[in-house]
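A single protein chain has been omitted from the complex, and every remaining protein chain is retained in its original position.
Labels run A, B and C following the written order; every chain starts at residue 1.
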Amino acid sequence: MFNKLKEECGIFGIYSKNNKDKLAYLTCIGLSALQHRGEESCGIAANEDGIINYHKDMGLVSDVFTKKVLDKIPDSKMVIGHVRYSTTGLDKKENAQPLVVRYKKGNLAVAHNGNLTNTLDLKNKLANKGAIFTTTSDTELICKVIVQERLKTHSMEDAIVRTMKKIKGAYSLLIMSSKKLIAVRDPQGFRPLCMGKLNDNIMFASESCAFDILGGEFIRDLAPGEMVVVSDNKVIAKNYFPDKKHGMCIFEYIYFARPDSIMDGISIHHFRENTGRYLAKQAHVNADIVAGVPDSGIDAALGYSKESGIPYDIVFTKSKYIGRTFIQNSQYKRQSTISLKLNPLKNVVKGKLTLL
Amino acid sequence: MFNKLKEECGIFGIYSKNNKDKLAYLTCIGLSALQHRGEESCGIAANEDGIINYHKDMGLVSDVFTKKVLDKIPDSKMVIGHVRYSTTGLDKKENAQPLVVRYKKGNLAVAHNGNLTNTLDLKNKLANKGAIFTTTSDTELICKVIVQERLKTHSMEDAIVRTMKKIKGAYSLLIMSSKKLIAVRDPQGFRPLCMGKLNDNIMFASESCAFDILGGEFIRDLAPGEMVVVSDNKVIAKNYFPDKKHGMCIFEYIYFARPDSIMDGISIHHFRENTGRYLAKQAHVNADIVAGVPDSGIDAALGYSKESGIPYDIVFTKSKYIGRTFIQNSQYKRQSTISLKLNPLKNVVKGKLTLL
Amino acid sequence: MFNKLKEECGIFGIYSKNNKDKLAYLTCIGLSALQHRGEESCGIAANEDGIINYHKDMGLVSDVFTKKVLDKIPDSKMVIGHVRYSTTGLDKKENAQPLVVRYKKGNLAVAHNGNLTNTLDLKNKLANKGAIFTTTSDTELICKVIVQERLKTHSMEDAIVRTMKKIKGAYSLLIMSSKKLIAVRDPQGFRPLCMGKLNDNIMFASESCAFDILGGEFIRDLAPGEMVVVSDNKVIAKNYFPDKKHGMCIFEYIYFARPDSIMDGISIHHFRENTGRYLAKQAHVNADIVAGVPDSGIDAALGYSKESGIPYDIVFTKSKYIGRTFIQNSQYKRQSTISLKLNPLKNVVKGKLTLL
Partner (left out) sequence: MFNKLKEECGIFGIYSKNNKDKLAYLTCIGLSALQHRGEESCGIAANEDGIINYHKDMGLVSDVFTKKVLDKIPDSKMVIGHVRYSTTGLDKKENAQPLVVRYKKGNLAVAHNGNLTNTLDLKNKLANKGAIFTTTSDTELICKVIVQERLKTHSMEDAIVRTMKKIKGAYSLLIMSSKKLIAVRDPQGFRPLCMGKLNDNIMFASESCAFDILGGEFIRDLAPGEMVVVSDNKVIAKNYFPDKKHGMCIFEYIYFARPDSIMDGISIHHFRENTGRYLAKQAHVNADIVAGVPDSGIDAALGYSKESGIPYDIVFTKSKYIGRTFIQNSQYKRQSTISLKLNPLKNVVKGKLTLL
């Protein structure tokens, strides 16, 4: 379970109809809004007249994409970006995304949020033909399959549909070719992906909060199995797998997503509050107060309070600074990092508040 | 007013009776708990057998005090540390604290939180005698006065009392000499300073939350005008200015301090909640909900709700990532950074929540 | 021509019979001795019980391989390393070597010095089968060919021989599989590669100076077309292309190599001195002194002096500091960087030297 939790990511893409905006800057702001989905590494791939350049590194968006780095990224028609969760090992820079490759038909960049379930099977098939893998990510695998299918068909769209029939599991993908920006959501819609706009720019993001932060508008979620293609300043959407049963990962609602996002029509905050209301109905307790553990428990506590009538209160403060690196190797590691992050409030009042 | 707001700082000190703990590590954790009081620069001065070494730099505690840096700091009997708020200029590294100096009687390290009101007068007096200033901080001034008084008297304690008679304004000080760790609070108690313990270690901190985070115990606040001296494994407290009127800075309660801290006997959280209650009594409005602007408005909103009976709710999410450097110079600076940090929640529910 | 000059690299590999030495440290020292062959990026791949970990980054060996990084590299039976020359582009980290891949039979690491001449042809063949390329280097191509051949045959050695028949051009390779360290030199011996030892360790390096610096011994150059395999603590050498004509790149002798290296039996210093002697015979001039432009012209000037009888003298000083980054974008870029690096000596003596 927790292994699974570690495999979350955030993706963001933008296509400019008028070429007026600095898409790399906009992508950085969008990725910052998705930073909670992955703090380990981040990257941006920018398409300038069909040539895809990229920059990716370990660290937060604000650390990796300094003004100096952003200014080096040329003005682009399309940009995709990615934030990635923490892993272990001597050097996992190799797994930073987007993955940018060259193949027979040109350049290709892929940003992926999800986990395939038939990875091993697909990898073996490719390995038997002599494939080499330079990363341990599913993204490289998806890339290889897309490219192989692309050689058998006449369009990138067809290649992606054929790929979707081969790969199984959870995936939301942003695929950028020389001329197209393509967004895809897996047939069961395990992972979120939505579409928005900002002036004349079309945007895609894992969570709608990215559009809010940029001052843009949320248009809609992609449907499970849907593919949206932006090219020649037009947007074409088609669902190749319309009948699959929807299976959005419940952890998005419970834990991962930002409360200000809307996923598949449901406000995350509202969902969490409702879980609290539901819990109050199912399991009423006699208590003086209801309080939540920050951050994701706050909304549910408020819902429990509203439903049960037990007063809502605040009990814990969460430190936003503690928990970084230096404590990791110290003698104080044995003290739970949880205790370093959460501290209970005190209602002590010695003497008299002059104000009241 | 806002200039004043920028002059906040956090101080932390620890004295070990048994020399068993790595005080530099403990100080780093303590300073992290006080990080909200100053994000610009930080520093640690460590006393090893009377010799004071130090390290200070621009940046957060977790960035400046890497394991590599901490491991270079020798085991010490006493350590003091400081976090400092943001200023401007080509190079303000000079103002990072603690200030460590050599003088006739040995080494001296000073960490200061506050602002003097007679700075100019004192500086002029010293300048007329040929003094040079290498920083623009009051700390250097305080240091010079302490040293001058020290030469006229027989103990550091006396020198500090004489200094307290000369300097006017707000100051909480941690002063470390070769053999003593001395904590001082100005006679009106403008700035907070409290005492705690962790096993056999005596600690001082701007806010009590630092003791909580370290798993220690809060003992008490220093009284306005009080001096606490720790030396030879003994703690001696004396108040040389007992009759002054108390004037703790109200902004500590309203804005600066962490809600889990207790200052002069009053829980910050409780105080903020009470301001909300008070506001509800003074200015009742008809409304559907009461909500706070994170972070410091949350507690007051809850108090208003409790007092008025208007339901408390959550309206804004605050991003913990956005607002860092890269946006500063971009075309998007004109968009308020506030809007990047705060985003309203949505209560949209399209369709039906399967859970409920 | 100058494009070609930019494609130089240095490679180093070491195999430990007794597992006593820290091979990552030794490799760093060896790479430092080869640093003049490539200052852009560097990397190390370490084989611990068949698992290959690696670290590579932009920068000099001394900047990339800090003690902290080296200490994270596990004790290994074999290590290979690489230094790479400067290129341009938004992000060329992708081309840093060694290239480490996973394939059907396990791990593979390749460090390459050279340039293929049939790159395009080979890439097209692979691309037609659906291959993707994540770098622009020949190394990735060589890797793919080796892996494809490996699936058709029973040993890595056979796969490499088959690869050598397919790739054309200049290459010296260090190939590390789960159990073997293999050194290969192209059939015409365009690029240097030699073998040495240090206690029980077998070493390979682009230049013999790496062995000197480590306190080791030079054994011999690999012959053109020769493959040396170190596995199970045994060294097996075989030349699969013995009859090819030797074509060592003359620029190694003239410009690239360190004067203290010996390549294919010829001391670089001696060679350069002899070019000066040869020039003196071919083109005698009447002159007062002969002087060389540092660094690579010094030896030739001395040779010219010896042959011609014209006194050798020193005219230029070469700065070892100037020419780094900060000047690049300044208004002073228009001043030739050459003039910043080289400054003529003056023989002024005003007054009298008291010594003489």
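Quick notes on this structure:
Criterion: contacts are C-beta pairs under 8 Å (C-beta built on N, C-alpha and C of every residue); 3 or more make two chains touch, one makes a residue touch a chain.
In this text, all values refer to a predicted model and were calculated from it rather than measured experimentally.
The hidden chain, counted over the whole complex, makes contact with B, C. Of the listed residues B:K20, B:R102, B:K165 or B:K238, the one in contact with the hidden chain in the full complex is B:R102.
The omitted chain makes contact with just one of the residues C:F12, C:F65 or C:F256: C:F65.
The omitted chain makes contact with just one of the residues C:A127, C:I266 or C:V293: C:I266. Residues of chain B in contact with the chain left out of this view: 53-56, 72-73, 89-91, 93, 99-104, 108, 124, 127-134, 136, 143-144, 147-148, 151. Annotation for chain C: contacts to the undisplayed chain at residues 22, 25-26, 28-29, 32-33, 35-36, 60-62, 65-67, 70, 209, 212-213, 215, 258-260, 262, 264-267, 269-271, 274-275, 277-278, 298-299, 302, 306, 311-314, 316-317, 319-322, 324-332, 335, 339-340, 343-351, 353, 355-356.
Operating definition for what follows: only the chains that are shown with their structure count from here on.
The touch graph of these protein chains is an open line.
Of all the chains shown, the one with its CA centroid nearest the global CA centroid is A. One simple way to say how far apart two chains are is to compare their mean CA positions; for chain B and chain C this gives 55 Å.
Between chain A and chain C the centroid-to-centroid distance comes to 42 Å (mean Cα coordinates, whole Å). Between chain A and chain B, the centres computed from C-alpha atoms are 36 Å apart. Not a single residue position of chain C touches two or more of the other chains.
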